[in-house]
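What follows is one structure encoded as structure tokens, with my remarks underneath.
Of the protein chains in this complex, one is absent; all others appear in place.
Right after this comes chain A.
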């Protein structure tokens, strides 16, 4: 975590030493500590021995780095990692393609009923995944011609237990279509006009002229989607039955479900490894991510 500071805006006199100011910093710092402590505790535990954690204490007596490699061996964490990565990348690519296309069409092309289509996506954006849990499962199970299904979608398992099922249904959320559209709308039409004069086709204008200009939106969408895919739990829990496709969170949950046999240092090492990539991603993409998040809130 960087300690980058915000350039002081405007205020002429530095008001650093007023009691109110000091109180503010104390309160905010205590708050920040409360937010971070569980992660610090996780890391400290990850370095301890099983003996040490029998009693409450803060610092490990030595840094047992081998906990990390041993944790990787007690459960197929490496495979879970690979699976999560695969799902995150696949889902993000799928989302970027589908949502930029739809967002561009809604923002820039003269479609009849573009406004009602936009409203359609906004309404869908409010449907929580948990509401459609049961029927979604049935639909994914009866995707025609997959998993032994016939053309009517019967007889087999469809997309259950498949990468398709893990990646496609939860990708391309209406939220991202909406987000992409908001960014395309603010691009000037002259750009497209000029390209048209130069003889570029409509699809070319979308792909080569307009889309490169909304890189901030693409990054926001990508980061959101990677986080969502990496952190997903309920859907993979429902549709996978074998270890070979299970993502990290599922592995972690299974690992923590047997209270009698939990080896806390290993579990915390595994959790730390599962958490770290997203924290790093967030710290690097912080500015964009926060802007995107705030914009969704305000413009929603």
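Heads up, the rule we're going with is that a contact is a pair of C-beta atoms (placed from the backbone, for glycine too) under 8 Å apart; a residue touches a chain by one contact, two chains touch by 3 or more; residues count from 1.
Keep this in mind: contacts and distances are computed from a predicted model.
The listed choices are "LutB/LldF family L-lactate oxidation iron-sulfur protein", "Dihydroxyacetone kinase subunit L", "Sugar ABC transporter permease" or "LarA-like N-terminal domain-containing protein"; the UniProt protein name belonging to the chain that is not shown reads "Sugar ABC transporter permease". Contact with the chain that does not appear here is found for just one residue of A:67, A:149 or A:271, A:271. When the full complex is taken into account, the listed residue touching the unshown chain is A:132, out of A:59, A:78 or A:132. Against the chain not displayed here, chain A makes contact via residues 1-6, 8-9, 11, 24-25, 27-28, 31-32, 34-39, 41-42, 45, 53-57, 97-99, 101-102, 104-106, 109-112, 115, 117-122, 124, 126-139, 168-172, 174, 177-178, 182, 185-186, 188-190, 193, 196, 201-203, 206, 227, 230-231, 233-234, 238, 248-250, 252-253, 256-257, 264, 267-268, 271, 274-275, 278-279, 281-283, 286, 290, 293-295, 297-300.
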